[in-house]
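One structure, pasted below without further comment.
For this depiction, one protein chain was excluded, whereas all remaining protein chains were kept in their positions.
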Amino acid sequence: MSELDIYKQQGFGNRSGFGNKPALVIVDFVNGFNDPTAFGGGNIPEAIAQTAILLAACRKHGVPVAYTRVVYADDGSDHGVFCLKAPSLKNLTETSPLSQVVPELEPQRGEYILRKTQPSAFFGTNFTNWLTSNGIDTLLVTGCTTSGCVRATVIDSMSSNFRTIVVKDGVGDRALGPHEANLFDMEQKYADLMTTAEIVAHLEKSSKPVRTAAKR
Amino acid sequence: MSELDIYKQQGFGNRSGFGNKPALVIVDFVNGFNDPTAFGGGNIPEAIAQTAILLAACRKHGVPVAYTRVVYADDGSDHGVFCLKAPSLKNLTETSPLSQVVPELEPQRGEYILRKTQPSAFFGTNFTNWLTSNGIDTLLVTGCTTSGCVRATVIDSMSSNFRTIVVKDGVGDRALGPHEANLFDMEQKYADLMTTAEIVAHLEKSSKPVRTAAKR
Amino acid sequence: MSELDIYKQQGFGNRSGFGNKPALVIVDFVNGFNDPTAFGGGNIPEAIAQTAILLAACRKHGVPVAYTRVVYADDGSDHGVFCLKAPSLKNLTETSPLSQVVPELEPQRGEYILRKTQPSAFFGTNFTNWLTSNGIDTLLVTGCTTSGCVRATVIDSMSSNFRTIVVKDGVGDRALGPHEANLFDMEQKYADLMTTAEIVAHLEKSSKPVRTAAKR
Partner (left out) sequence: MSELDIYKQQGFGNRSGFGNKPALVIVDFVNGFNDPTAFGGGNIPEAIAQTAILLAACRKHGVPVAYTRVVYADDGSDHGVFCLKAPSLKNLTETSPLSQVVPELEPQRGEYILRKTQPSAFFGTNFTNWLTSNGIDTLLVTGCTTSGCVRATVIDSMSSNFRTIVVKDGVGDRALGPHEANLFDMEQKYADLMTTAEIVAHLEKSSKPVRTAAKR
């Protein structure tokens, strides 16, 4: 029996669907993660290009947008276990070029910038209450890495009861094996996978997005 | 360049080490996850057997022990997105045999039982404050599935700044591809991997465990 | 200058208003808090009577309802600092009559029962994600004590960006000084105060409640 068959037989892999009010979160698409000599590589450049298309559509249709940046204190006062596992994270500080959102996705005034020190966009941040404040029921996730901060964000998004959609071609990773493995895990258990084109089409169908899939 | 080389070159994969005061969490080793016709299969039985050895050592050395169970309300009042992705989770209720800790790991009086509805042992629970209350700095993680609730628990443990150790032979999964892929991700970014034998030896060395590895 | 004048001059005491989709939370109206020889007394019986009226209206208009109970483990495995400050809390266990919802407010099937060990209904629970799952933007708070678990719940509700309404005659306390002092603090900084009659009238005006007050 294939792995996919095992999951299917045990009742995983259903769709949670697209709700009524989505937001877009762009996870860690900062210069350092688009630089193979820092934390980048793999298919991250292509994922940024797709995210630029989705970002334009979200702005057009009034979908709220949030960006995450990894930001540690210059003086190391907030370094923790993550910096033991990956000490080079300490280079991501407020003013470091490595920690600025990539120029292709330059944030606009009023879009929400989240600073974080841990993998998930939800951990130790006000992201949940920003989503509540905006009446969001569905979170579209792009960014990098698929096997790192995207995966962590997706688990917390689902756990917070937001219908969660991983933008399949809008997430990237420095290495393709973990990228694929994590897409599999997320689709089976936490999120639906949709392409940029499918989501743009969904947003186009109505300026007020409509519920399509699973009922709850 | 191999995937491992990419991670090494970018500064991942260091050890966070063993602190001074560990606790053990046993994630979702309940009957339903030890039954291939429910959520089980793969190498889960072997992982339970190893966890029984580690549990005995933890009890001997006074290491606090916590267990997680997935428990949903009988009347469905707490069903959410996770139950859309995997509707069979709804069968895990307070009195269902599927949701009782496996007999090999029967909890003792005074050990902590966590009820949860989401993947991570930390999400929507009092686990962090139980760890604080016990002065814990290091979390040993066994349980299942490696690619599901173990991974989610490990991310939150590391994010909470507990040195996190995945018991390599004490975690199991219904399918071995995701098991291996998630061990790779966790070792590179979030946790150290140690075998049951290595941890038992470490606990034996001193009734008061001593710090061995990385400095902070 | 009176205390109220100081708050007014500094810009506090505005209304946050009633949103589009309210839920009701009934905090700790369990037998032990309606018994002056346990944790009760003061104006708690009157607040329970008013809450019964509001509960009936919420059920009629489809407003989701949650109840909190303080529940500690029989074996003390989850006792913490709160039990040092008030050791008699340890008597509130799953099966203790003290910890059952009062008969006047008997929960119905499908209403959400939250077990908690800390003052706030949000701390260490899945309350936020239950609210998200129901698309809630406004939380109506009744229960006891005003100066304890109600106040703690109200701070977290506001912090989570739910418009928060304290039901002025639906909250009670064992002692009236703290009751009044905490109503003052909550109205100035965190929540609007409304009477049961005002809220019932608001719900009556429309089966789909309409936004009345402050814009955001």
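Order of writing sets the chain letters: A, B and C. Residues in each chain are counted from 1.
The rule we apply is simple: a residue touches a chain if its C-beta (ideal position, glycine included) is under 8 Å from a C-beta of that chain, and two chains touch if they have at least 3 such contacts.
Bear in mind the structure is a predicted one, so any value in this text is a computation, not a measurement.
Which of C:38, C:73 or C:113 sits in contact with the chain that's absent?
In the complete complex, the chain left out is touched by residue C:38.
Given the contact definition stated above, which residue among A:7, A:33, A:112 or A:162 touches the chain not shown here?
Checking the options A:7, A:33, A:112 or A:162, the one contacting the hidden chain is A:112.
For chain C, which residues touch the unseen chain?
Interface residues of chain C facing the absent chain: 3, 6-7, 10-17, 38-39, 41, 79-82, 84-89, 118-120, 123-124, 147-148, 151-152, 155-156, 158-159, 161-164, 174-175, 177-178, 181-182, 184-185, 188-191, 214, 216.
Which residues does chain B use to touch the chain missing from this display?
So the residues of chain B touching the missing chain come out as 128-133, 135, 137, 159-162, 216.
For chain A, enumerate the residues touching the unshown chain of the complex.
Given the touch definition above, chain A has residues 73, 75-78, 80-81, 109-113, 117-118, 123-126, 129-130, 133 touching the missing chain.
Just so it is clear, only the chains that are shown with their structure count from here on.
Distance between chain A and chain C based on Cα centroids, please, to the nearest Å.
35
Just how far, in Å, is the C-alpha centre of chain B from the one of chain A?
Whole-Å distance between the two chain centres: 25.
On chain B, where are the residues touching two or more other chains?
80-81, 118, 123-124
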